[in-house]
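Pasting a structure here, questions to come.
One chain of protein is taken out of this complex; the other chains stay put.
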Amino acid sequence: MGNVLVWAVWFLAAGGCLASGVAVVSLTNPFFSALALIGNLASLAVLYLLLAAEFLAAAQVLVYAGAVMVMFLFVVAYLGGKADAPWVGGPPLLRTAAVVAASALLVEVVVVLGLAWGDELSAPAEVADGFGSPASIGELFLTDHLLAFEITSIVLLVAAIGGVVLGTAREREEAA
Amino acid sequence: MAVGGWICLLAPLAGALLITLAGGRISRRTAGWISTLSTFVAFGGAVTAFFATWAASPDEREHLSTAYTWLAAGDFEVGFQILVDPLSTVMMLVVSGVGGLIVWYSMGYMGGDDEERRYFAYMSLFVFSMLMLVEAGNFLLLLVGWGLVGLASYLLIGFWHKRPEAVAAAKKAFVVNALGDATFVLGAVLLIWETGTLEYFGVFERVDGLSSTTVNLVALGLLGGAVAKSAQIPLHTWLPDAMEGPTPVSALIHAATMVTAGVYLLVRAHPIFEAAPDIQHLAAILGAVTLLVAGAVALVQWDIKRVIAYSTMSQIGYMFMAAGIGAYGYAIFHLMTHAFFKALLFLAAGVVIHHLADEQDIRRMGGLKDALPRTHIAFLVGTLALVGIPPFAGFWSKDGIISSALATGGALGWTLYVASLAGVLLTGAYAFRLYFAVFRGPPPEHAQEAHGHGEGPRSMLVPVGFLTLLSTIGGLVVIPGVWHPFTDWIGETAEALVEPTTAQDYLTSAIAVALGLVGAGFAHRAFRDRRQLVTSPGAWRVLEHKVYFDELYDALFYRPAVALSNALRSDVEEPIVERSMEEIGSGTIQVGGGVGRLQSGLLRSYALAIAFAVVVLVVVFVAVR
Partner (left out) sequence: MDGPDVGWYLIVAAILFGIGSLGVMLRRSPLIVLLSLEIMLNAGSLTLIAFARQQGSLDGQVFALAVMAVAAAEVAIGLGLIVAMARREMPLDVDRASTLRG
């Protein structure tokens, strides 16, 4: 019974993920595309939960969907009509080539997975209850992966400064 | 002992460096003094070394002094070492002594030349190089000195570099010597290969263990170098042309010292040659051939310096002959006396040339006996020494060589004996021809008169005086039957293979003196009758063209080389090399243009390219795993 529930949830989440992904890529109004992406992020959060990554699921919803996407929506609103995105494809060669490349990649992944499935992928490791909890991730961040932690914070700092620079440049342009 | 040797070696180097570094800051005269004094300091060092060696007991007369290990490669090691032993002390004395006198003379001869400082720097460089050559304790350092004297010779022959003949002569000297250097190096390499060392003592100990092929090849290599450096046939063509250099240069390098380096090598490396007797006899034969041919050619030359140059070639032939039959003591003895009288002749000729405002053609000279009395005496003494009239120096040394040939006996000994006696006849003829033409008879109609400051400055006449003295008494260190300290001294380093008896000595001397006087008589008769010594036109032409050696080498080596170069240029360089360079250039431009078209500027095609790259890479990674 529990198993059926898990499978059902999985299908829902995976389906929502893929559907919203297609929506993001194919809608002409960027506002709707952004909303579709929020849906995508939510579905992914569910999938994370199923994979015993609770903290990440929460972070995904809070940070990604909550902050990043909101910022996106703000910009789209600011741009207004200029942000319209008609479906003009580009040279036909480019279109076919793109489809070919994407499908090739997909096929490759499936093949590789198929090759490796039998041995390892069906036997996931046993995990403790605290796997994926904020405490365990926090512990890793502050011990084994301290460097990554610090560098990530520097990246964020740089991005913030970059944003300010881009913004100030705009204002100076306006003043001149 | 070693201290003297080091001072002797390094003083001229210091002089050369000083002059070079001071550049234009010192006057030309100062440069001359630096050079002269440094050479005399070297002479002082040589004297010290000599007396120290003499004072030591006969067993301890070889002193090897190493400054530092210069080259080390695996087991092979070569040090910067000098050897002070009887042979090298004699050579040091001759080089620095005669060299000092000649450099002093140059101060007067070259005075007023614009580039006097360069000249004296080169002269000091040369003295240093020659001293390195004779003081070296191993073959490598000998080779260094060998090469450096070649360099100094090139620089000094081409000193008046604005004259194309001088430049050409310098090149010729260098190229011919390079041939000898090459064979020398090959011999040295073979020595390293077979014996693992280049030190004299190391090599000489191991000579007996070498196969005869090896020893013959090494000896042949060394002989090749000696033949080139000493201007023996067949590598002699450079010496007459080298007379383009200033007269003191001709005196120092091409009479007294550098050209005798070959003889020194033959004596120093005598264990190698004794183990390869065929090569040693070859050296003797080459010497005999040279002394005859050079003597004959000297009979018809017009240039005063060229006559003396051929005379030098001839006399070195005697020394080669002596070394070739094992009479090492007499070879070095003749080297020393020859340095005295040949330098004397050159320097006296220089006074004449200087006096006549650079006239060198003897047809335009004559009757200088009264104008240049002291030079006349000097030249006469030099000529007598050259011909071998007692009691002058040449008599004692040359006759020692000839009687050694007699003592050798056998086919070789008799051939050499006859050849050397014939050479004495030729020597008498050409030497006195020269003397009469320059100093006797009436002056020619268009005689060039010179700057009239008397016979010459003191700096030129005093060295000439010294050399006159040395040419007179210098030979008295060996009197057969009475005493022979000189040959004994050399014999400690290189024991003679053959010793003439007193009777042979006296017999030979009598014949030689007689022949010399006969030759002089021929010259006198020809002079009196105002005709040439060689009357047959065919012989005349051959001798005037120096037996056509230059033409032969031109046809054998120079023309084919030029033809080959031209052929290579037109058939290989231009069509293949140059064309392919152009092709590569234009091909690169084409490829660049093509690649440029890939840069469309479209962001999406770049993204597409990345996607494709990822696709390919995944396949690669999976396959490689």
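Each chain gets a letter, A and B, in the order it is written, and its residues are counted from 1.
The working rule: a contact is a pair of C-beta atoms (placed from the backbone, for glycine too) under 8 Å apart; a residue touches a chain by one contact, two chains touch by 3 or more.
Quantities reported herein were computed from a predicted structural model and do not represent experimental measurements.
Of the candidate positions B:479, B:607 or B:620, contact with the unshown chain belongs to B:607.
Seen across the whole complex, the unshown chain contacts chain B at 596-604, 607-608, 611. In the full complex, chain A makes contact with the omitted chain through residues 2-3, 6-7, 9-10, 14, 17-18, 21-22, 24-25, 30, 33-34, 37, 40-41, 44, 47-48, 50-53, 55-56, 59-60, 63-64, 67-68, 71-72, 75-76, 78-79, 82-90, 94-95, 98-99, 101-103, 105-106, 109-110, 113, 117, 120-122, 124-127, 131-132, 136-137, 140-141, 144-145, 148, 152, 155-156, 158-160, 162-163, 166-167, 169-170, 173.
Throughout what follows, only the chains that are shown with their structure count from here on.
If each chain is reduced to the centroid of its CA atoms, chain A and chain B end up 90 Å from each other.
Partner chain B is touched in their complex by these residues of chain A: 90, 94, 97-98, 101-102, 104-105, 108-109, 111-112, 115. Across the complex, chain A is touched by residues 602, 604-605, 608, 611-612, 614-615, 618-619, 622 of chain B.
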